[in-house]
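In this view, the complex is presented without one of its protein chains, the others remaining in place.
== chain A ==
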Amino acid sequence: MRGMPLNRKGKITIFLMLTLILSLLVGWGTIVKANSGKNKPTIALIPAQPLSSSFKPKQSFAASDLNHSIQNKKELSREQAVNQKAQQQLEKDHKHKVIYLTFDDGPSLEADQLLDVLDHYNAKATFFMLGPNMESRKHVVKRMVKEDFGVGLHGITHDAHKIYSSKAAPLKEMTQDQKILKEIAGVQSELVRLPYGSIPYLTVDMRSLLNKNGFKTWDWNIDSQDWELKDQRFVQNVIQDIQNLEKTGMAPVILMHDKATTVHYLPQLLDYLNKHGYQTKKLTNAMPPLTFQCEGRCHSMH
């Protein structure tokens, strides 16, 4: 056999044998693989973990009750400090027998006459005026400024339901009023008096806004009650209060109204003041304002 060449038949036989062996091998391999797949224990796929933490946004601090109470506390402290200064100023004024006359709601039809009376007594006073009234009687406003009276702001509507309707409402009215006064008389007044006074409807928020915008809120320490008494009794009322206030060592800031009966009986009061050596002065932007302190009494109208 050695070295003996294969004939064609032999070659075919060998080729067929190899093909057969190969087929057997491949077939066996496939079967083994298939069987091994069947018998192999199933492997586990443990899914990787997602992140599940979740977050919700935090509320604004500015709009919170806590911030509101902080701002209120700050505003009240500020107002208290200013009020102390105002008291000190009024104590100094008292030593010089100073009196501050103030007239709200004007200028009325009697405003010219009121100025005449004051001029006659060489008295100074401050007028807290309503925007529409100033627009109706511009000449009086100009006269007040020209004659060196004090001019201040009393808002636009004089309606408590409007001027205290929102946190920004008093500021809005006073800003508008300030603009009217400036347009008419060319003066910038920071003096404001709230209709019916700053207690109870001028809330701490409103006070803070007015202050931040440079306004100085003036109340009074003597209420003439001229708006209620409507006759000469208000004069006696004021004189009585001046005498009472003397004991506290404070200069009086008197609330009156620019109206006919007040103008009519005002000379009686001015006579008294002259006779007792009082000197009248006007309020100015530079003075620390005498403002009613909230002390838990301020609340919203709503």
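As a convention for this text, a contact is a pair of C-beta atoms (placed from the backbone, for glycine too) under 8 Å apart; a residue touches a chain by one contact, two chains touch by 3 or more; residues count from 1.
We adopt the following convention: contacts and distances are computed from a predicted model.
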Record-based protein name (UniProt) of the chain missing from this complex, from "Sodium/panthothenate symporter", "Lipoprotein", "Acyl-CoA dehydrogenase" or "Carbohydrate ABC transporter substrate-binding protein, CUT1 family": "Lipoprotein"
Contact residue for the chain not shown (choose from A:Lys56, A:Lys95 or A:Lys247): A:Lys56
Chain not shown, touching residues in chain A: 3-6, 10-11, 14-15, 18-19, 21-22, 25-26, 29, 33, 37, 40, 42-62, 64-67, 69-74
